[in-house]
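What you see is the complex with one protein chain gone and the rest in place.
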Amino acid sequence: MSDIAALTTRIERLEHELAIQQDIHQIRRLQYTYGYFIDKSQYNEVVDLFAEDGEVWFLGGIYQRKAGVRRLYIERFQKNFTQGHNGPRYGWLLDHPQMQMVIDVAADRSAAQLRGRSMMQAGLHHTAEGQQRAWWEGGIYENSYVREDGVWKIKALRYYPFWHGSFAEGWAKTPIDFIPMARTLYPQDPLGPDKLMDPQPRLWPATDIVPFHYPHPVTGKPIVPDNSRAREGFRDHESRSR
Amino acid sequence: MSDIAALTTRIERLEHELAIQQDIHQIRRLQYTYGYFIDKSQYNEVVDLFAEDGEVWFLGGIYQRKAGVRRLYIERFQKNFTQGHNGPRYGWLLDHPQMQMVIDVAADRSAAQLRGRSMMQAGLHHTAEGQQRAWWEGGIYENSYVREDGVWKIKALRYYPFWHGSFAEGWAKTPIDFIPMARTLYPQDPLGPDKLMDPQPRLWPATDIVPFHYPHPVTGKPIVPDNSRAREGFRDHESRSR
Partner (left out) sequence: MSDIAALTTRIERLEHELAIQQDIHQIRRLQYTYGYFIDKSQYNEVVDLFAEDGEVWFLGGIYQRKAGVRRLYIERFQKNFTQGHNGPRYGWLLDHPQMQMVIDVAADRSAAQLRGRSMMQAGLHHTAEGQQRAWWEGGIYENSYVREDGVWKIKALRYYPFWHGSFAEGWAKTPIDFIPMARTLYPQDPLGPDKLMDPQPRLWPATDIVPFHYPHPVTGKPIVPDNSRAREGFRDHESRSR
């Protein structure tokens, strides 16, 4: 191979690998901006972050394509949280700090995956109208992204809330099945998902590991969750409560 | 164009774009280090992070140039928080975790902008001297940076505290106008700012969106905050309290 050909090969490789670092930067921005938008109930702006065939996994349900994404953010959240307004309302806190993002871009740069987390502060100020509540919440994301015409978009936002705790009582006292999982599909439930997650997740005090999209960083082996004891306290509790 | 000229062009572009990724890394370090310093009341070290014409936006006031930056950190915070000491004092917590940084470097690499956030834990241990208090606090940064002689410095640190909540009562019970905004300029107020922010911010339970320095990551359009309902509960409350 000539000198020129050899240098060209090295330059091509550099261009590709630098582009992947730039992709990581753009995907981090995309997910972080999702966080900033959702903090402030900028739901139209959230919907615009998704690809046309994007989807959201939320509390046991899967909302599919732009129509499903809109149903969740605009018809459900915007109605419930901000009285139909696309923007923040007085006295409603919903902070979703976005943290600990592990991002992997496919070799052909068409797709990417991300594991991340949030630790929320949420609730209503006592001078604002509505049901009084204040809570902490921790959860994991395992998301997918797609690059279309050079622009990264959310392909699947999969949020796995893990624990909730009221501001007063915390995670030690969270009621079992504190927030109900989706049961009824759209359109029977006009705000329901298009599909149910399978298997159905279970909230804290269940402690299931959300599967990792990537292998162990040192051994390179798949990370195999052992969830055999993640739900074993429910039995007793549930039998006691019947 | 010769082969050599074509390869040189590609290499120049790689050098420029890699340098921007390195800049992002340095700016992240700069802001994170600000966080570590401010946690531990290392105020001299904080002041050294700023450019000569740097400034700080804080609670409605703007502290300008090194003299203003020093007034805020050394004369105000160091006196109030650590009894005049440049370093941590026994029993005083002021943790400022720095999170969710969206960083944009100008094409000519002379300047940069950052949106980020913090979620603070602060207060005094009951065995330490001083006014007993313990609080949580969430806020947004929209900062500017400048590169001088190859070194990135803070040009403008703009901190927008959003919510406060006492450890005991939380964000649901925060008193209206919990922390007063700056009203009087320096030197009339010897610890006052050089200018007032315009418009004046308002604390939680107001929920105004801090303007974004960057466009929507998918549509590329400006992000237009709709704050029309962000303060609408104040009216009632204020009239009730008069």
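Every chain is named by a letter (A and B) in the order it is written, and numbering of its residues begins at 1.
Everything below uses one rule, namely that a contact is a pair of C-beta atoms (placed from the backbone, for glycine too) under 8 Å apart; a residue touches a chain by one contact, two chains touch by 3 or more.
Quick caveat, the model's predicted, so the values are computed rather than measured.
S.K.: May I ask which residue of A:Leu14, A:Leu59 or A:Ile74 touches the chain that does not appear here?
M.R.: A:Leu14
S.K.: In the complete assembly, which of B:His25, B:Lys79, B:Arg183 or B:Lys221 touches the absent chain?
M.R.: Looking across B:His25, B:Lys79, B:Arg183 or B:Lys221, the contact with the absent chain belongs to B:His25.
S.K.: I'm checking contacts with the chain that's been left out. Which of A:Gly84, A:Gly130, A:Gly170 or A:Pro187 qualifies?
M.R.: The missing chain is touched by A:Gly170.
S.K.: Need a quick check: the contact residues on chain A for the chain that isn't drawn.
M.R.: Contacting residues on chain A, toward the hidden partner: 3-4, 7, 10-11, 14, 17-18, 21, 24, 99-102, 115, 117, 119, 136, 138, 162-163, 165, 170-174, 176, 204-209, 212, 214, 216-219, 223, 225-234, 236-237.
S.K.: Touching residues of chain B against the unshown chain: what are they?
M.R.: On the chain B side, contact with the omitted chain comes from 4, 7-8, 11, 14-15, 18, 21-22, 25-26, 28-30, 32-33, 35-36, 40, 42, 45, 48-49, 82-83, 85-93, 95, 97-99, 119, 121, 123-129, 132-134, 151-153, 167-168.
We take it that only the chains that are shown with their structure count from here on.
S.K.: Using mean C-alpha positions as chain centres, tell me how far chain A is from chain B in Å, no decimals.
M.R.: Computed value for the inter-centroid distance: 27 Å.
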